[in-house]
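Entry: chain A
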Amino acid sequence: MIPLWMYLVVAALLFCIGIYGVLARRNAVAILMSVELMLNAVNINLVAFWRYLAPQDMSGQAFAAFVFVIAAAEAAVGLAILLFVYRTKRSVIVEDVNLLRW
Partner candidate 1 sequence: METLNEWAFVGVFFAIAWVFPALPIIGAWLVRPKKPNALKKQTYESGVETVGDTWVQFRVQYYIYGLVFLIFDVEMIFLFPWAVAYERLDWFAYGAGFLFIFLLTDALIYAWRKRALEWV
Partner candidate 2 sequence: MGLTGGDVLTTCVDFINTLAPCLVRAGWHGDIANLLSLLLGVVIVATVPLLTVILLIWIERKFAARIQDRIGPNRVGPYGLLQSLADALKMLTKEDITPTGADRVLFNLAPIITFATVVLIWAIIPFTPLHIGADLSIGILYFVAVGSIGAVKVMIGGWSSNNKYALLGAFRTIALIVSYEVPMILALLVPVLMAGSMGMQDLTHAQGGMWFIVMSPLAAIIFFIANLAETGRSPFDLLEAESELIAGYHIEYSGFKFGMFMAGEFMQVFTVAVLTAVLFLGGWWGPFVDQVPALGFIWLGLKTAVVYLFMLLIRNTVPRFRIDQVMNINWKFMVPLSIVLILLQSFLLRLVDVLGLRPAPELANDLLANLPQTLVLLAGNLVLGAIFLLLLQRHGRTLRKADEALAAVREPAPAGGMAEA
């Protein structure tokens, strides 16, 4: 049987990879993909905790389902904003798109 902490370590690693992507990548699409990685790390944690600590209670799975909703909404709106920015600025490099600076 795999102990709980192994799942948690992998999830933490994935989360950190995601954070690195968000901080270090310049392309906005890549940043959005990294955010998806982070959300998935969260989901691993939720399901692992549910399985090991409260398997009778459905909260863990329900929360994971709601994270799916958030991820979907984030991807849909995020990418739509990206398309809009690309139309006006002809770029998806985040450093070129600083229209929110003022």
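One rule holds for everything that comes next: a contact is a pair of C-beta atoms (placed from the backbone, for glycine too) under 8 Å apart; a residue touches a chain by one contact, two chains touch by 3 or more; residues count from 1.
Regarding candidate selection, all candidates are chains of the complex that A comes from, given by their letters.
Just so you know, these numbers come straight off a predicted model, no measurement behind them.
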| item | value |
| --- | --- |
| Touching candidate for chain A, same complex, options 1 or 2 | 1 |
| Complex contact set, residues of chain A against candidate 1 | 65, 68-69, 72, 75-76, 79-80, 83 |
